[in-house]
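Note that one protein chain of the assembly has been removed; the remaining protein chains are unaltered in position.
Read from first to last, the chains carry the letters A, B and C; within each, the first residue is number 1.
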Amino acid sequence: MHFSSDNWAGAHPRIAESLTRHASGFAAAYGTSDLDKKVEARFSEIFEREVAVFFVGTGTAANSLSMAAVARPGGVAFCHREAHLIADEGGAPEFLSQGIRLAGVDGALGKMDPQSLEAEIRRFPSEFVHAGQPMAVSISQSTEIGTVYEPGEIESIVEICRKHRLPLHMDGARFANAMAGLGMSPAEMSWRRGVDIMSFGATKNGCWCAEAVVVFDPDKAKELPFIRKRSAHLFSKSRFIAAQLEAYFEDDLWIEIAAHANDMANRLRQAITESDNARLAWDGQANEVFAIMTRDRFDALIEQGVQFYEWHTPHFASSLLGKGELITRLVTGFATTDQHVLRFADLLE
Amino acid sequence: MHFSSDNWAGAHPRIAESLTRHASGFAAAYGTSDLDKKVEARFSEIFEREVAVFFVGTGTAANSLSMAAVARPGGVAFCHREAHLIADEGGAPEFLSQGIRLAGVDGALGKMDPQSLEAEIRRFPSEFVHAGQPMAVSISQSTEIGTVYEPGEIESIVEICRKHRLPLHMDGARFANAMAGLGMSPAEMSWRRGVDIMSFGATKNGCWCAEAVVVFDPDKAKELPFIRKRSAHLFSKSRFIAAQLEAYFEDDLWIEIAAHANDMANRLRQAITESDNARLAWDGQANEVFAIMTRDRFDALIEQGVQFYEWHTPHFASSLLGKGELITRLVTGFATTDQHVLRFADLLE
Amino acid sequence: MHFSSDNWAGAHPRIAESLTRHASGFAAAYGTSDLDKKVEARFSEIFEREVAVFFVGTGTAANSLSMAAVARPGGVAFCHREAHLIADEGGAPEFLSQGIRLAGVDGALGKMDPQSLEAEIRRFPSEFVHAGQPMAVSISQSTEIGTVYEPGEIESIVEICRKHRLPLHMDGARFANAMAGLGMSPAEMSWRRGVDIMSFGATKNGCWCAEAVVVFDPDKAKELPFIRKRSAHLFSKSRFIAAQLEAYFEDDLWIEIAAHANDMANRLRQAITESDNARLAWDGQANEVFAIMTRDRFDALIEQGVQFYEWHTPHFASSLLGKGELITRLVTGFATTDQHVLRFADLLE
Partner (left out) sequence: MHFSSDNWAGAHPRIAESLTRHASGFAAAYGTSDLDKKVEARFSEIFEREVAVFFVGTGTAANSLSMAAVARPGGVAFCHREAHLIADEGGAPEFLSQGIRLAGVDGALGKMDPQSLEAEIRRFPSEFVHAGQPMAVSISQSTEIGTVYEPGEIESIVEICRKHRLPLHMDGARFANAMAGLGMSPAEMSWRRGVDIMSFGATKNGCWCAEAVVVFDPDKAKELPFIRKRSAHLFSKSRFIAAQLEAYFEDDLWIEIAAHANDMANRLRQAITESDNARLAWDGQANEVFAIMTRDRFDALIEQGVQFYEWHTPHFASSLLGKGELITRLVTGFATTDQHVLRFADLLE
């Protein structure tokens, strides 16, 4: 049973098949092929407006180049204190944005608290060079701990961004799972809500490696081709990313995969809720499940072949744990099956 | 007839097949899977010594992270004035190495002239901070214009490197073609000759996207995992690169492809030599062919469906052209066939 | 009455005089003059060992180049969460070190708590590229809030540094005040205690602009000339810094100034302690005094011509304030006189 992460699976069969289909023949390099252009246009359809799209190979790149796109000298970007951006990118957002800084903002359930965000931004008064200058706000949808920002919550953040004239970035490494969890359209979850730029992730949702920076106002994307190239993230056979995304969008495969993963996560949540040997750390709406159990239980499950991780206790959750308990994370994906879930439920008892 | 570049083809069938085969199942992420480890070990076998290997997705990344690995403050790296590194990487080597500089060195046939290299290095006297400090030398094998450094030529460069205590980098975007052209082993063409670090390219030789930084003294590679991560070049499903390289090395597929591409190039060279309507700009040993023809002839061929590029006239070759003539480039690869070559030869007449 | 900061004063008369004295005549540029060399040698005498010294013009530069000198890819430096380095350098340490990160560590009285430091370092497990790698620890002596690390406290920090093989940096922007406060020698306060590299500040203690990076093991300073030059911090008429420092060290002027400033601060502390209208926020050993008073009182003093600042409440001190109260900072220096202090004491009553 593999619940370690949604990047432990390989590629969905229909995506692998598309890659094979496009492996023959010749096409222009560096993102200028017909297939690249076709898939870029598909993004505009999906988001119901003209967008600028830049394929990259890693989620780290999508996040980092997004930051670079909105970077300012001495710039400070605000995100949740446990956001992937700040905690797991190895400093790439700062490095590829040439020394911007990330300021962590508190908030329960992996979501920035608007008041904390406002307070943090106020620590950087306009023209006070010693502290640096605010340059952007970033939210993750779904969040690092499997929750989602409700539309109203995004609006509270957007209001603060507007007041301080800061662009809003969305880390959409698990965008499809959030969409499926909320039952909302791509447009409703992004630019219609006030998002200016996003990291569109497909790797965790069934692709080998397919990510994109999406800029909702193409006029603001003029420098991105150079930002991508100088960071060495422009692929020569760029259409191998396009080929994955072509299948990804075909017949709404992406929604289908995300809904399946969320469904598997919901069944895990139910099994945990019904068990006496574990409990949910908090509820979730996407494909990550966080369970509290004793270390003994955790060790026993690992020994029985369940692959999942202990999770560092988020700041807001330190009071949730009893003695000898820890928080664990289980992640589902396109390759998770009913059998995996049932077997886990059995072993938990 | 596609002779535009070796990155216009997709992926070799056996490489595409390997990707499909590994698409199912689960495996550890971020380069820690069994397949990643197995293919890394394969590199040590192929190079006949223990090497440190870092998979990346683009040749630009391999070159830039190699430079970052040997970077020093105020550092200056020396390469041929028309090297890919200096002319076609969009500034990525400088950017990802945090502001190093590239100094172009003259030399005929795309190869650095040792005396010019020595003279250029001497422009940076030790401890003269105003100019910067030498940090590395980089050669391309095969070169940007389809030639190869003969063993003795590499040794002349190495001697200069040793004298100035500079590491030698090899841009091996077309390493297999050079090997096949020279009939030498990977070890003979690299560390046995004095190469310290190389960009090992497989994309142009039949992969979708598979490149690697190879460090011949693993002790000197300690920082590379962080250098790669901070540049956003660590793939989560890293094994999709490993899967390509597994097939690439299997049954010497890579040598087979390179030999085929070189063979196709040789036939093109022969056709051009035999034609009255074009002549070779210079001889070559790898999979790139450079022909001189009139612009009228070039335009006619383009109109007839031959896809190839006009090439900027290299510095050393300015006297080769007659009035109305230009230099063109034709590149062959795994997908080039006899028919392509024959048809081109026909059209040339 | 000027208590805004120790950088509001100009230059001590003997320092101004030295500048004038050296204004005539010719001398080699870029730090190679006899005077430069003489003052560099003076540092080795003062520190009782051979040290490498690099003059720069700002404290921000000294701190940032120190960080650059110990930087590693994906590197993370640890300092107090309210250290100047992290809070007031406008991102320069990160920018000039090419994207390193600063991790804030908790601790009372402006000093890192060793256990918190240990816990913070443990968040970056060896070879876990996603988090980055520890690269250095930095302490300020005296601290940002006028306290000093006692010898034993430095040793606790050093022990952690040794365990994790991390160099220890000291931000000595107010080094002389700390020395005078503790009655210790430069050597005792630095390398004999385990400090590897320091920012030696003289600007706040009577110079116009004179700071230095001091490296206690000169072998580790080989790259610093280039690090300084590439950051544009090498002065052509470098001897104008040397001239300041010559006078600074002459007849122990620097100790004299620091002792005077500390004495003035002690008198302020006494006046505050004796007053019913204010109280010390915490005790201090250097030239910064922090007083708690009501905002009304603060406003009244400002109106009466006392120049001093409200200070943001440090994290550890949030419980110290009553309703309507705030923390204020008063800084003394070479130009502070008895009259200033007495007048302040009068106005406070």
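Points to keep in mind about this one:
Basically, a residue touches a chain if its C-beta (ideal position, glycine included) is under 8 Å from a C-beta of that chain, and two chains touch if they have at least 3 such contacts.
Note that the coordinates shown come from a computational prediction; the quantities given were computed from them, not determined experimentally.
Seen in the complete assembly, the chain not on display touches A, B, C.
The chain omitted from view is touched by exactly one of C:22, C:174 or C:297, namely C:22. Listed residues A:99, A:284 or A:333: the one in touch with the omitted chain is A:99. One of B:13, B:91 or B:114 touches the chain omitted from the figure, and that residue is B:91. Considering the whole complex, the residue from C:209, C:300 or C:345 that touches the absent chain is C:209. Among A:121, A:234 or A:331, only A:234 touches the chain left out of the display. One chain is missing from the display, and on chain C it is touched by residues 2, 4-5, 7-13, 15-17, 19-20, 22-30, 56-61, 63-65, 89-92, 95-96, 203-204, 208-209, 226, 229-237, 239-240, 307, 335. Contact between chain A and the absent chain runs through residues 30, 68, 72-75, 98-99, 127, 129-130, 132-133, 223, 225-230, 234.
Remark: the residues of chain B touching the chain excluded from display are 74-76, 87-91, 94-95, 98-101, 129-132.
Following the convention adopted for this analysis, only the chains that are shown with their structure count from here on.
Placing every chain at the mean of its C-alpha atoms, the farthest one from chain C is found to be B.
Centre-to-centre spacing of chain B and chain C amounts to 50 Å, using the average Cα coordinate of each chain. A straight line joining the Cα centres of chain A and chain B is 34 Å long.
Separating the centre of chain A from that of chain C, both taken as means of CA atoms, is a distance of 41 Å. Touching of two or more other chains is recorded for residues 89-91, 95 of chain A.
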